[in-house]
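Only one structure is covered here, and it is reproduced in the block below.
One chain of protein is taken out of this complex; the other chains stay put.
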Amino acid sequence: MPVPAPNLYPDFNTLRLSHVCLNVSDLARSRRFYTEILGFQVTHESDTHVYLRAMEERGHHCVILQASDRPGTVEMLGFKTFDEADLDRADVYFKARGRPTQWVERPYQGRTLRTSDNIGIPLEFYHRMDRLPPIHQQYALYRGVKPLRIDHFNVFSSNVDDSVAFYSDFGFRVTEYTEDEKTGRLWAAWMHRKGGVHDMAFTNGSGPRLHHVAFWVPTPLNIIDLLDLMATTGHVANIERGPGRHGISNAFFLYILDPDGHRIEIYCSDYQTVDPDLEPIRWDLTDPQRQTLWGAAAPRSWFEHGTEFVGAEVRASELDASPIIAP
Amino acid sequence: MPVPAPNLYPDFNTLRLSHVCLNVSDLARSRRFYTEILGFQVTHESDTHVYLRAMEERGHHCVILQASDRPGTVEMLGFKTFDEADLDRADVYFKARGRPTQWVERPYQGRTLRTSDNIGIPLEFYHRMDRLPPIHQQYALYRGVKPLRIDHFNVFSSNVDDSVAFYSDFGFRVTEYTEDEKTGRLWAAWMHRKGGVHDMAFTNGSGPRLHHVAFWVPTPLNIIDLLDLMATTGHVANIERGPGRHGISNAFFLYILDPDGHRIEIYCSDYQTVDPDLEPIRWDLTDPQRQTLWGAAAPRSWFEHGTEFVGAEVRASELDASPIIAP
Amino acid sequence: MPVPAPNLYPDFNTLRLSHVCLNVSDLARSRRFYTEILGFQVTHESDTHVYLRAMEERGHHCVILQASDRPGTVEMLGFKTFDEADLDRADVYFKARGRPTQWVERPYQGRTLRTSDNIGIPLEFYHRMDRLPPIHQQYALYRGVKPLRIDHFNVFSSNVDDSVAFYSDFGFRVTEYTEDEKTGRLWAAWMHRKGGVHDMAFTNGSGPRLHHVAFWVPTPLNIIDLLDLMATTGHVANIERGPGRHGISNAFFLYILDPDGHRIEIYCSDYQTVDPDLEPIRWDLTDPQRQTLWGAAAPRSWFEHGTEFVGAEVRASELDASPIIAP
Partner (left out) sequence: MPVPAPNLYPDFNTLRLSHVCLNVSDLARSRRFYTEILGFQVTHESDTHVYLRAMEERGHHCVILQASDRPGTVEMLGFKTFDEADLDRADVYFKARGRPTQWVERPYQGRTLRTSDNIGIPLEFYHRMDRLPPIHQQYALYRGVKPLRIDHFNVFSSNVDDSVAFYSDFGFRVTEYTEDEKTGRLWAAWMHRKGGVHDMAFTNGSGPRLHHVAFWVPTPLNIIDLLDLMATTGHVANIERGPGRHGISNAFFLYILDPDGHRIEIYCSDYQTVDPDLEPIRWDLTDPQRQTLWGAAAPRSWFEHGTEFVGAEVRASELDASPIIAP
């Protein structure tokens, strides 16, 4: 098995993924898309930024829309640590691995450590974020797809084995993975911290690039509602793939593109993974049901399109890309 | 508008579509598919036939599976009339139009008139069918997709204008239609008797051939359940198209193929059409959302594959088939 | 069986129930309730009236809210006939039965016949109503419980046998009924014209009074959404009974009260009843599951509260009311 044994006692405790900052060309247009179509709540906005949260979240933001002259790029991926001291331990940890670290100021957050992973993805760790009153029972506020919380990131990596080893070292655990039988190498892997199928997933491809950020919704019917809404409000071209069920993760999914091409997954139905002795599920690269349990092929764009991270150089995959696109 | 005015006072009263007889190669295999995967109830079976009903139906059968050396063909489409005298009036009516008629014996049915429509589709009209006790509240019997009732037939016609005129003459009313703007001819039409979007639909293509027979289920989640079940019981290749929402009819749909290639639509979400002054909804042939509101293209097989009617000669369409297949 | 044989060839053709006019004390407040909480669309409004339609309806109105100094009363129940001539035949018919008839002017409707039934319920028949463009695929307009169409009326009658006989005479057919075994009399009956379980139902009690008007919604989840919305917008006291499943009709239901005490049923899951030989389902008055399949008792208010019809004198029931309220 090419999956490393989980590190159950990592040097610092990453609690969960937390938020993403997306660069956009037209802030007003993106705000409309994220609030009126998707249903996020605005928690702060200025001429340059819109902060959003989903309905069950009490932290200040899970998405930051940032007006930018590099729209369609990703500023960073944010993670919350278990406590403040974890930030200092993370600083030591990343420095020891030769990664750049710096303490940065971020609105609505406490101390924030900026670093990057082994392939250059900009990461920001914090412990404290402004806490807001619960709104999950203010049902008059629910709109669009009724997003409940941010669920996971999925990124293209030019070397999935290396990415998995890197995140495994600081405690991410693999729940499912795709193996290339011929080479014995990982094609893709799903890794978690918070007890679901993933906080972070890696897929083979030119990278680093963000494949998608995913949000959790209550039931498949909310996803059907979103499709109906998008299809009849001029957003049919923003629907990329789905609805369907992934073999991997068992998720009921829909993939859409925001106005700048950032890919969003709307998602429900994964499973609980808190057991440290949870056995990762292996999928064969030649099994088409791993992608879509129901058999429908994904469009080519889904395999090829991703959004670059600011400051991260994209490298070609070390593996042949053809297997996953073959019918 | 190429749609004829509805004939509100037809010569005889066709109440609704009723049942279909499908020729199959392996009766036991087909029985398993219709009962264990789809969830129909067997009401009678012999070495040569299996009679099935859906959960809210009180008539004896809505599907007859018939062992045949011509598997993948359709024996006939069945319709129920409002009363017995309608059968005699139908006999006069079809004779006057030069169609062959004969009185046939059919198990579990009263007097049955066999005839055929203008393009040769074999039709059988009856008024009385054995009535069975209600089972719609015996929830322990529900299985598979939980089919509630037969909903409609959809057939390829080589001349949709003629087919619509023929059925309109005896009272079928158009609810939605697709028009080829250049020629002013009908491309497809949906016609009803029982107060939903359709009992019978016609699509341009080599015909007559049955495109599909459709069954009604309670909610989209039953369709998702069926997809999960088929995908994990060796039937992934029987899933042809969907799930999705049609622009036309607003139906949430799934298309599957039975073991002999008969296409089944699983369906919910149409609307009430009992008003005689209901205005038909016109769709443009160039509007891709008429087929899939959400934009996903149908596979080529969905446009091309159909099952022939016993004894009916198939003729090529008089219109160019390319428009609906173009991306 | 105390149910009269259906009159399949009535003197005039009532197509379906159509609309209701409810007297309210505070038009603005009622408008908010029907649009923001329930999700109806306003099609016309003035200082004295608000006209509403549900999402799949093309007729101009299914509910008229009328500012009144007799709030909590019902102005009339409206029905659509199959054609114009049916109105004249209805005029003859009701006159022959000693009922008052008059031709009245109603906005957005053609010729309208006002009469009353055997126990004094004011009825209005029309054939033509202004037709509006379809909005059922304008998903951005959907709100609240996403009402699709008006489904039925349910009224208290002091003599259900007489009411059923009266409506049966002009073509309403019984689908389900409750019989008092000791007396052999009808306790309640559900009667239809349009092919569902009912357009009109009668329940034993002081009458005539409107028990409720019902609206059809897509799935049980829409009803759960409404409960969440009402419970968190100050309307928890307007929730009277449910959610639950009726034994009779198999409906998944919720009963709520509007700001003036008019009872609304939100409803899905009945079944098709177009067959003229459909056998009515008999329920025993002592079977508690006829009311709630799942066994929960209805609150006392549900058995006792109703809203009076303008101009109709209420008479006590001729039967003992205790059986249905007993635990």
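Order of writing sets the labels: A, B and C. Residues in every chain begin at 1.
One rule holds in what follows: a contact is a pair of C-beta atoms (placed from the backbone, for glycine too) under 8 Å apart; a residue touches a chain by one contact, two chains touch by 3 or more.
Source: prediction; values computed, not measured.
The chain not shown here is touched by just one of C:S25, C:T43, C:T232 or C:S317, and that residue is C:T232. Across the entire complex, the residue among A:L278, A:A297 or A:V314 in touch with the chain not shown is A:L278.
If you put the missing chain back, the residues of chain C touching it would be 219-221, 224, 227-228, 230-232, 236-237, 239, 243, 245, 252, 289, 293-296.
In the full complex, the hidden chain is touched by chain A at residues 8, 15-16, 56, 58-59, 80, 82-83, 128, 131, 134, 136-137, 148-149, 194-195, 218-221, 247, 250, 269, 271-272, 274-279, 281, 293. By the touch rule set out above, chain B reaches the unshown chain at residues 137-140, 219, 221, 225, 228-229, 231-233.
Methods note: only the chains that are shown with their structure count from here on.
Note: the chain lying farthest from chain A is C, by mean C-alpha position. Chain B and chain C, compared by their mean Cα positions, are separated by 33 Å.
Centre-to-centre separation of chain A and chain C, using mean CA positions: 50 Å.
Chain A has residues 219, 221, 228, 231-232 in contact with two or more other chains.
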